[in-house]
Each structure stands twice: as C-alpha cells, then as structure tokens.
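Excluded from the complex is one protein chain; the other protein chains are retained at their positions.
Per-chain residue numbering starts at 1, and chain names A and B are given in the order in which the chains are listed.
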Amino acid sequence: MTTALRTHELGKRYGRSRHWALKDCTLELPAGRVVGLVGPNGAGKSTLLGLAAGMLVPTVGHIEVLGEGPSSGAEHQARVGYVSQDAPTYRGMSVADHLRIGSHLNPRWDDVLVRDRIDRLGIDLRRRTGSLSGGQRAQIALTVAIGKRPELLILDEPVAALDPLARREFMQDLMEAVAEQDLTVVLSSHLVSDLERACDYLVVLVDSEVRVAGDLDDLLASHRRMTGARRPSDAGPAGHHVVTASHTDRQSTFVVRTGGPAVDPSWDVTPLGLEDLVLAYLRGDASYERPRPTVEVIR
Amino acid sequence: MIEFHLDSRSGVSAYLQLVQQVRRALRLGLLDEGDQLPTVKDVARALAINPNTVLKAYRDLERDGLVAPRPGVGTFVTRTLTDNTLAAHGPLRTDLQRWLSKARRAGLDDESIEALFMTTFRAASEEDIA
Partner (left out) sequence: MIWLTWRQLRVQAIPVAGAVALLLVALAITGPGIVDAAEDGARSFLTGLSADAFKVTLYYVGIAAAYVFPLVVGAFWGAPMVARELEARTHRLAWSQSVTRTRWLAVKLLGAALVTVSVAGLLSWGVTWWAGPIERAIATGEGTGPFMVSRIEPAVFGARGLVPIGYAVLALVIGVLAGLVVRRTVAAMAVTLVLVLGVQLFVGVVVRAQLVEPEKATSSITQENLVGLMVEGASGPGDPIENVSEIRVETGRTGTWELSNVTLDADDERMRSLPAWVADCGGPPPGESAQAGARAACFDRLADEGYRQQVTWHPSSAFWTLQWRETALLLVLALGLGGLCFWRIRGDAP
C-alpha cells in the first residue's frame, strides 16, 4: 500500500502567534482511500489540509505529499487538487472562463470529463459564478480540481455551506469521480454524518492534535461500549484502552478500544456507531488516553 | 437490474446492507442467473457512497460464489438462492415455534425473548466474522 500523505511531528503556528494551530501531528494516510478529517471548528483541519496542499509552510516537523515535499514545483502541483474552504471562484468570470483557466494552467486537463460533468450539472457556461448558488459554485470548484486529473484531491469543508440537497449532489459527484479515477481524497467536515458513507479512513482532530486515525472498518470493529457495575476508578476493563469513562452511583460506562476478543462476562458489550465513536474521541480527555496515531494504522 | 438503498439508522454497515440486499433479491427471485448488478460507479453515485464499499460488497458476494465480474463489462449473477433455502424455511420455522413456546413456558415475556434472541444472534454472527 502506498502512502498519499505522510507527516512527522508536524506543527504549525501562524505568524508570531503562540497558539499552535496544529501540533505534533504524525500521520500516514494510505493512497486510494477517501479519508475523512473530522473535528470541531478550529481544531486545525484547515491548517493540516493547507499544509498538505502547499498553501502553508510548516513551523516544525516534516510533511510529504505523494512522496515529495509540498509545493515542490509545478509538476507536483499537477498531482494535487485542492479546493479551499468556501470554494472560492472568480465571481466576475463565467463558468466557461473557469474551465479555460483550468485548461490553460493544467497540462493534464481532461476537457471531455469536465464538459461531461458541467453538462450533467446543467449549469450554463456563460453564467458568472457570482450569480450561481453556493452548491453550484462548489461544484464548479470541484470540477476544476477534478479536471486537472490529480492523484490526491484535498477538499476543505466542501459541503459546509451547502443545503442538504446540494450536499447530497456534491457527494454523489465526488464518489462518482472516485469510482472513475484512481484518486485519493482527503476531505474535512465538522459533521460526521457528511463523511459516514463516503469515507473509508478516518482522522479525528481535536485541539490541534490527532486523536485517532485509522481504517473505518477497523475502527468500528475495535471499539466497543462496555457497561457494568460501578468501578472505583477510570481504569477500565483490563486489556482495553479507555477512550471515555462515565459513572453513575451504580454503573460505569466505558468506550474502549479493545485489546482482543476476550471479554469479561460481567460487562455488557455493545458495538459503537461511527458518530458515537467520533463523539467519544471528541469528548475524551487527551491527558490519559491519547492514543499514538501510528498504533491505529492496521494493515 | 436492482436498485440499492441504504438505511443509515439501522446500525448495519453500508457494505453489509448491500450484500444483504443482493442476497435477498437472489432469495426472492428478483435476480436471476446472468443478470447484471449495477456498476460500482453507478452505485457510488446513486448512494453517494464510497466505491470501495461497493467493491467490498461485490467481492464478498463473489467469494460466496454468487456473482462473478466480467472485466470491462460488469458484475453478473452466477447463482440464485431461491430453491434450496426456501425448502429449508418450513422445518426451521417449526423448530423456532417449538423454541418460542419453550421460552414462554420458562416464563420469558416478549421483550426478554427478543433480547435473548438478539444477543445470541449478534454473538454468533460476530464469531462467524471473527
């Protein structure tokens, strides 16, 4: 399995700010996947994606995109597609102008693919993008990014500003593109539900740090909610890694990453949906249960 | 050709839902030998779902000998599930009815029966997967 994005102890501070927008980020995202980057607003998702797209320069650490440092020349830029938050377009220019920009500035531009997509979207080529709906603008930005035939497509909150129908259409289009092309996608959202069906790899980012990363099915298979009689401490069931713990006077509930199949019969064990799993990590206290992300990469 | 749909509240993973829907269609005779399944691209688009998930479901069906891919054309049904299982339904149902009345005699109410069934079922299927 090749790696699309590899970071090592990557950190970013903006200007002279003391706040780390991203810190100690060590990740390895496999190629050919649709990677979902989840976290609350301000968790550092845009920073990580900006670093990957070569828009930002790391403060510390190392980042490698498709085997090269980001922004290592036009040829490398041709391999990475990027749509920034809110999908900026030239509002005074027509849709056709945007396609022309794409074809002029990208050697691998696929005009047939692009015309096809625009036809299907039913957007008039002569319209200025300023007069389009947010969903249509996002589609144009996606089309330009896909038209350059990238190997890695980075989408920063692509559906955040869209209504449910536009969201659905955008994701349908994206998934079709993934099916058609040999494409790795990394997309971020603060909503798990946006990513649930689309992603097969998940990265959870909280407070500028990676909380968990891994194959979606592996994550679902390895996490359980365990309920049992009140335990004295937050130290959960032996052999399991506690993500969150909560207690009432009678009962203790743990969300754990299981160490193995053997389970004490005194626990009621239930599987965890993706949303609950992510919520557990968002809620979890990083001080004692922060997993090393590399541990999560199961092959 | 069949059309897939996903229930995001069922708690069953998308890939398993696809497998189940094909199997059900095979069992009910909606799909016959030689029928084509929707292409991965079409399913991915229609359901806004990761194509890898569809591939995984199709590979699962292929491993069970139910479908076979024809390169460049699509995935086709190679075997149906109608005859043999339908025949087995009758005796199984009788067994289940017998088990249910046994459970009632033991004092279990409907809710307890359902809970017992679901936990046993889940434990068994997890063992199968493992």
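To be clear about the criterion, a residue touches a chain if its C-beta (ideal position, glycine included) is under 8 Å from a C-beta of that chain, and two chains touch if they have at least 3 such contacts.
Keep in mind the model is a prediction, meaning the values are calculated, not measured.
**Student:** Could you tell me which displayed chains border the chain that was left out of the figure?
**Tutor:** A
**Student:** So one chain is hidden, and I want to know which residue out of A:G11, A:G81 or A:G273 touches that hidden chain in the complete assembly.
**Tutor:** Only one listed residue reaches the unshown chain, and that is A:G81.
**Student:** Which one touches the absent chain: A:H62, A:R91 or A:R120?
**Tutor:** Final answer for the missing-chain contact: A:R91.
**Student:** Based on the whole complex, identify which of A:R108, A:R230 or A:R283 touches the chain you can't see.
**Tutor:** Checking the options A:R108, A:R230 or A:R283, the one contacting the hidden chain is A:R108.
**Student:** Which of A:L10, A:A43, A:L56 or A:V178 sits in contact with the chain that's absent?
**Tutor:** Reading the full complex, the residue touching the unseen chain is A:L56.
**Student:** What residues on chain A make contact with the chain left out of this view?
**Tutor:** Interface with the chain not displayed, on the chain A side: 14, 50, 53-57, 71, 73-75, 77-78, 80-84, 86, 88-93, 97, 100-102, 104-108, 141, 144-145, 148.
One rule holds in what follows: only the chains that are shown with their structure count from here on.
**Student:** Give, as an integer number of Å, the spacing between the C-alpha centres of chain B and chain A.
**Tutor:** Once rounded, the distance between the two centres reads 30 Å.
**Student:** State the interface residues of chain A toward chain B in the complex, per the touch definition above.
**Tutor:** Going through chain A, the ones touching chain B are 32-34, 168, 171-176, 178-180, 193, 196-200, 217, 220, 261, 271, 273.
**Student:** Which of the residues in chain B come into contact with chain A in the complex?
**Tutor:** 6, 8, 11, 13-14, 40-41, 44-54, 130
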